[in-house]
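Yeah, one chain of the complex is gone here, protein chain that is, but the others are all in their spots.
So that you can tell them apart, the chains are marked A, B and C in the order they are listed, and the count of residues begins at 1 in each.
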Amino acid sequence: MTLEVLYFASLRERVGTPRETVETQAATVRALMAELSARSAGHAAAFADPASLRCAVDQQLANLDAPLDGVRELAFFPPMTGG
Amino acid sequence: MTLEVLYFASLRERVGTPRETVETQAATVRALMAELSARSAGHAAAFADPASLRCAVDQQLANLDAPLDGVRELAFFPPMTGG
Amino acid sequence: MSAHVQSAPFDPAAQLRDFGRGAGAIVTFTGIVRDEGGTLSALEIEHYPGMTERLLAEYGERAANRFGLSDWHILHRHGTIAVGEPIMMVATAARHRRAAFEGADYLMDWLKSRAPFWKREIRRDGSVAWVAARDGDEDDLARWQDA
Partner (left out) sequence: MSAHVQSAPFDPAAQLRDFGRGAGAIVTFTGIVRDEGGTLSALEIEHYPGMTERLLAEYGERAANRFGLSDWHILHRHGTIAVGEPIMMVATAARHRRAAFEGADYLMDWLKSRAPFWKREIRRDGSVAWVAARDGDEDDLARWQDA
């Protein structure tokens, strides 16, 4: 399946791009993270500490075990600091 | 001793005046209320239900057993409804 | 840092010019005369001149110390206030939002039950009635345990 993967804030800086198109068979967010970590040192650094990372699946906050079936847009980012 | 006694809101309406000068030997607010109740039917009505009445002694909120010694201004009023 | 009692109408926005400079968080509360389903014409507010001003300033300072406010402002009208007009406002400024929220909330709970104001409804049918204190207001104030 083909996914748009978005990165925000410090995650974007580590990966080095705000978005990329990814072709994957990963079943969950966590499985995809393992695949992406192999892409570059920047990716590996971005995904090194899953506890400090948040994600959104099709623009809904989700946990790392969320399934990827049917998903079109996945976003990774650090804890939010709005307000 | 001579006291200025002030009435506000529904108490003022019942007594029929916003203030009066009172000469008394009453030791406490409650004792003075008994004396004032004898002055008129309006006073009696104003002081008929002490639980629904508030007072301030020299502009400090006080309870009905507060002593009157040295006091110059005493005010009676219903529960406040500010804000 | 200021407390005012006045009969003149006021514009809440104008009150906030230069308020809370340097703060990270500003909270405001504005109380407005509701029309109560079209039955109300105006509110009339009586107060205890002298005592009111002193107490507003005293409670403003108390809130500033308790919650670490960098600025506070209290304005309360008396006299006749038409439906739709602001009755009063409270503004608090602090470094962080929790202090600003709690300071404003505290001042409002206090104002409702301890500031010497009394409200009277002037109704469209010509009748007039004093507004009764709500039990809930005493409960709100009890939350702060310093009434």
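Keep in mind that, in the parts below, a contact is a pair of C-beta atoms (placed from the backbone, for glycine too) under 8 Å apart; a residue touches a chain by one contact, two chains touch by 3 or more.
These numbers come from a predicted model, not from an experiment.
Asks: Taking the complete complex into account, tell me which visible chains touch the one left out.
Replies: Contacts of the omitted chain with visible chains: A, C.
Asks: Have a look at C:27, C:55 or C:115 and name the one touching the chain we're not showing.
Replies: C:27
Asks: To test your reading of the contact rule: which positions on chain C touch the chain that is missing from view?
Replies: Contact residues on chain C toward the absent chain are 12-14, 16, 20-35, 84, 95, 97-98, 100-101, 104-105, 108, 112, 140.
Asks: Take the complete complex as the reference. Which residues in chain A touch the chain that isn't displayed?
Replies: These residues touch the chain not displayed: 6, 8-10, 12, 56, 59, 61, 75, 77-83.
What we mean here is this: only the chains that are shown with their structure count from here on.
Asks: So, what's the distance in Å between the C-alpha centres of chain B and chain A?
Replies: Centre-to-centre distance between chain A and chain B: 72 Å.
Asks: Quick one: report the Å distance separating chain B from chain C, using the average Cα coordinate of each chain.
Replies: From the centre of chain B to the centre of chain C is 26 Å.
Asks: Centroid from C-alpha atoms only, then distance chain A to chain C, rounded to Å. What do you get?
Replies: So the centroids are 49 Å from each other.
Asks: What residues in chain A touch two or more of the other chains?
Replies: none
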